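Working notes, beginning with the structure itself.
One protein chain is absent from this view; the other protein chains keep their places.
Letters A and B mark the chains as written, and numbering starts fresh at 1 in each.
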Amino acid sequence: MKIGAMLGDILRSLFKKPATELYPFVKNPAPEDLRGALQYDPSKCTGCQLCIKDCPANAIELVTVDKVNKRFVMRYYPDRCVYCAQCVQNCRFKCLAMSDEQWELATTKREAFVVHYGKDEDVEFLLEKAANAGVEEPCIQE
Amino acid sequence: MNTAWILLSLLIFPGGLFLLGSGLVYEWVDRKLVARFQNRIGPRWFQPLADVVKLLAKEEIIPQEVHRGLFLLLPVLALAGALTAALYVPLIGFKPSFSFPGDLIVTLYLLSMMSLCMGLAGANTVDRFSLVGATRTLTQLFSYEAPFLLALLGPAIVTGSWQISQINAQAGNSLWFIITQPIGFVVALVGLMGKLELPPFDAPEAETEIVSGALTEYSGRGLALFRIGKDVELVIGLTLVAAFYLGGLANPIEFLLKTMGLLVVMAGLQSLFARLRIDQTVGLWWRVGALLALAQLLVLILLRG
Partner (left out) sequence: MEKQDSNGKFIVPIGPQHPALKEPGHFEFAVEGEIVTGAAVRLGYVHRGIEKGAEARNWTQNIYLLERVCGICSHIHATAYTLGVEKLANVVAPPRAQAIRTLVAELERIHSHLLWLGVAAHEGGFDTLFMFSWRDRETVMDLLEMITGNRVHYSTNILGGVKIDLDDEKITAIRKGLDFLEERTHHYLKVINTDETFLGRTRDVGTMSRQQAEELGAVGPTARASGVPRDLRVEAPYAGYHEFPVRLITATEGDLHARFVVRMNECLDCYRVIREILDRLPGGELATRVPRRIPEGETISRVEAPRGELVYFIKSTGGDKPDRIKVRTPSLCNWGTVTSVAVGHKLADMPMLLAGIDPCFSCNDRMVRVNRPDQSQTWSWENLRQYGIEYYR
């Protein structure tokens, strides 16, 4: 039975640093296990497509450049991704991971929402192909 | 007093421009303090000004089925009332620009114009939130007005004058009235909060119930004028209470210290309570506020007599 039960709180907070984070100027480090943007290591991938099978958002596509020599390019759409890490869970060869650094993914350009992961020459090969209109990409499997 | 001097005091200082500026500054201090009490950062210093500029730049929508003239006139009238009231109070600790015996009553009436205008503005539209808000604004007007008046009459009776400048001078020479009349001070300060519809007396504009109360339909210029009017009232109200109860205002430094001190207390009170329902507000004022103020007044009169 009293009036102003939060008096202590408000008086203390007058002399305390505000709890507000000055976000774009001061950034708190993200926790180690944060599920940020997807990372792909092409050297370990066997092209089993298990990651694509269970993706709830159709955010990843695997383009096979050369199946025998295990040359794959992963096309990743960060805007579709729901960051659930099911693909990471599914991958048996540990070639997928979620970044704890790339989490500020908002952008004004559409191009940033198509990310190609793979060996440099494979990505180049693929982009060149795509640039030549009318030429079909080698066997895209979703 | 020549014409130029009158115009200057009306338009630039202490009326007009200076008052608008200081109103915005006081609003910022109030918002900043409440934010700090709530462990937030709060707005930057130009935020109230930016709000007003934004509102002035926006289209003013006049809703259907309102009396156009009244709709446009009321915000101007509210601001004009507040600005006029400023001419009779010792702003910045200077002598009031105009003064005559009995100006205390006139000032208090001018200050009430704001609430009246808001009530009329709400009743003018057909919007349901505005109507409920208008009812609440006017109900609240009737509840705080009498105790607030009684609380300010205390010092007037002791000094034996109804002229603000004289009470101010007298208050500077005697013991602070906050010590001799503590009840009056509390009632006056809380009454000021009721007048300005600050939390916990913000039922007339409770956003979670009736959006923005009487001003729901106002946008652009009209809303900006009402807001500035309220800021001006905040300054005048603080000046009055400080002049009457905190030993008068003799110079700018005293003015700044005393009004800001009052503002700190007021911001604390704002952040300390849950919003009172309108029936609780009325109950509080008439059952507690008015009775206390009356009792104090009675004691004062008996002691004098």
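Criterion: contacts are C-beta pairs under 8 Å (C-beta built on N, C-alpha and C of every residue); 3 or more make two chains touch, one makes a residue touch a chain.
No experiment lies behind these values; they were computed from the predicted model shown.
Undergrad: Counting the whole assembly, list the visible chains that the omitted chain makes contact with.
TA: A, B
Undergrad: Looking at the full complex, which residue from B:48, B:184, B:199 or B:248 touches the chain that isn't shown here?
TA: Touches the omitted chain: B:199.
Undergrad: Looking beyond the chains shown, say which of B:211, B:250 or B:264 touches the absent one.
TA: B:211
Undergrad: May I ask which residue of B:33, B:104 or B:132 touches the chain that does not appear here?
TA: B:132
Undergrad: Name every residue on subunit B in touch with the hidden partner chain.
TA: The missing chain touches subunit B at positions 37-40, 126-129, 131-132, 135, 199-200, 202-203, 206-211, 271-280.
Undergrad: Tell me where the left-out chain touches subunit A, residue by residue.
TA: Residues touching the hidden chain, for subunit A, are 1-6, 9-10, 19, 31, 33-35, 53-57, 82-86, 89, 98.
Heads up, the rule we're going with is that only the chains that are shown with their structure count from here on.
Undergrad: Distance from the CA centroid of subunit A to that of subunit B, rounded to the nearest Å?
TA: Comparing mean C-alpha positions, subunit B is 54 Å from subunit A.
Undergrad: Going by the contact rule set out above, which residues of subunit B touch subunit A in the complex?
TA: Per the touch definition, subunit B meets subunit A at residues 35-42, 268, 271-273.
Undergrad: Inside the complex, what are the residues of subunit A that reach subunit B?
TA: Per the touch definition, subunit A meets subunit B at residues 3-4, 6-7, 10-11, 13-14, 16, 18-20, 22.
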